[in-house]
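== subunit A ==
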Amino acid sequence: MIIPEKPNVAEILSVSQDTSDTKTFEVEFSDKNLQKKFKFRPGQFMMVSVFGFGEIPISISSSPYKTNSINFTIVNVGNVTNALHKLKKGNKIGLRGPFGNSFPLQKFRKKNILFVSGGCGLAPLRSAIYAVREKKSEFGKVSVLFGCKAPENVLFDEELKQWQKEDFQVLSTVDNPNKTWKGNVGLVTALFKHVELPSKNTVVMMCGPSVMIHFSLIELRKKGFKDEQMFASLERLMQCGVGYCSHCNIGNKYTCIDGPVFNAKDLNKLPVKED
Partner candidate 1 sequence: MSAKKVKVGFFSLTCCEGCEFAVLDLEEKLLKAFDYLEIVESRVLMEKIKPEALKLDIAFVEGSVISKHDLNKLNYIREKTGFLVALGSCAATAGINGIRNALPKELQERIRQKAITPVKEKASPLSAFVKVDYILNGCSVNELEFLDFLNKVLHGVIPRLEEVPVCFECKLKGNSCLLLKGIPCLGPVTYAGCDALCPSQNVQCIGCRGFTKDANFKSLDNLLKEMDSGKKERYNFFTYFNQLPKELRHLRGEN
Partner candidate 2 sequence: MRKTCNFSIKEITKIEGHANLDVELKDGVVEKCELKIYEGQRFFEDMLKGRHFSQVPLIVSRICGLCNVSHLNTSIEAVENAFGIEASRQTNILRDLATNGEFLKSHALHLFFLALPDYLGRESVLEFNKEENKFLHWGLSLKKSGTDIIKLLGGRIYQTVSIRPGGFTTLPKKSQLDKCLPLLENERKTAINAIKLFASFSEKLSFERKTDYLALVDSNYSFVKGKLHFASGLVIEEEDMLKHVEEFIVPYSNAAQTSFEGKSFRVGSLARINLNQKALEPAAQDIIKGLGLRFPSDKIYYNNIAQAIELLHLIDSSIRLIKELKLEKEEMQKIKPKEAFGIGVTEAPRGTLYHQYSFDEKGFVKKANIVVPTNQNNHPIEEDLAEFIPTLLDLQQEKANLEIEKIVRAYDPCISCATHFLKVNWKNAKYNL
């Protein structure tokens, strides 16, 4: 009997501290069969339970080609995430999923790719970046843009450098620089002028705070990007992940089943910014 709301027990294999408030958890289903069968597409998320504390939606940040474990990159912002951050290697959590749609990578063959991310929005994109990296020859040029508050909030620092070496264009920016910061300063949108990709034959994948997405879309349109070329992953309150709880409803779409990835063309029709 499949119970969509039922969490499966999973074990934390390792925890790494990315920044002061962000940790990456590598986990594996305790049921080995489940782990073997487990497949996901970049952009999908899972419902992560800390028993007794609650359940939250978290994007998968590892490569879809890595099948023996799953990675989550999680910022400590509230009660469940705080409880998660206290867990250590060997502790058990609950997992359901994967849920949601994904970035339609198969449609992006032969195209250049621009990743735009803000804060922990890099997490779901990381999964897509790994997927692209794995099949590098099938895609065109790749640029990764990343913005965050301050240098100490930079996520996956080593990996960003590694990707750069592997001839991805990687650009980072912070709002509040310190003395040692060598990268750019300002919002992610300020990086667009450095992007070498032509607006034609390039697709954009973005994830981050809603304001970032809002302004990125505006700026990129100015640069000649068509809505059909741009995809954004949205965030909404979620309690179930399977369309039952209705919290993530935006217009006639549900972020958990119709999203979280939306094409900018569809976004135009949705009341994303409601007040």
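The candidates came about this way: all candidates are chains of the complex that A comes from, given by their letters.
Definition applied: a residue touches a chain if its C-beta (ideal position, glycine included) is under 8 Å from a C-beta of that chain, and two chains touch if they have at least 3 such contacts; residues count from 1.
The shown structure was predicted, so the numbers you read here are calculated from the model rather than taken from an experiment.
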| item | value |
| --- | --- |
| Options 1 or 2 - which one, within this complex, touches subunit A | 1 |
| Residue numbers on subunit A that touch candidate 1, as the complex places them | 52-53, 79, 82-83, 86 |
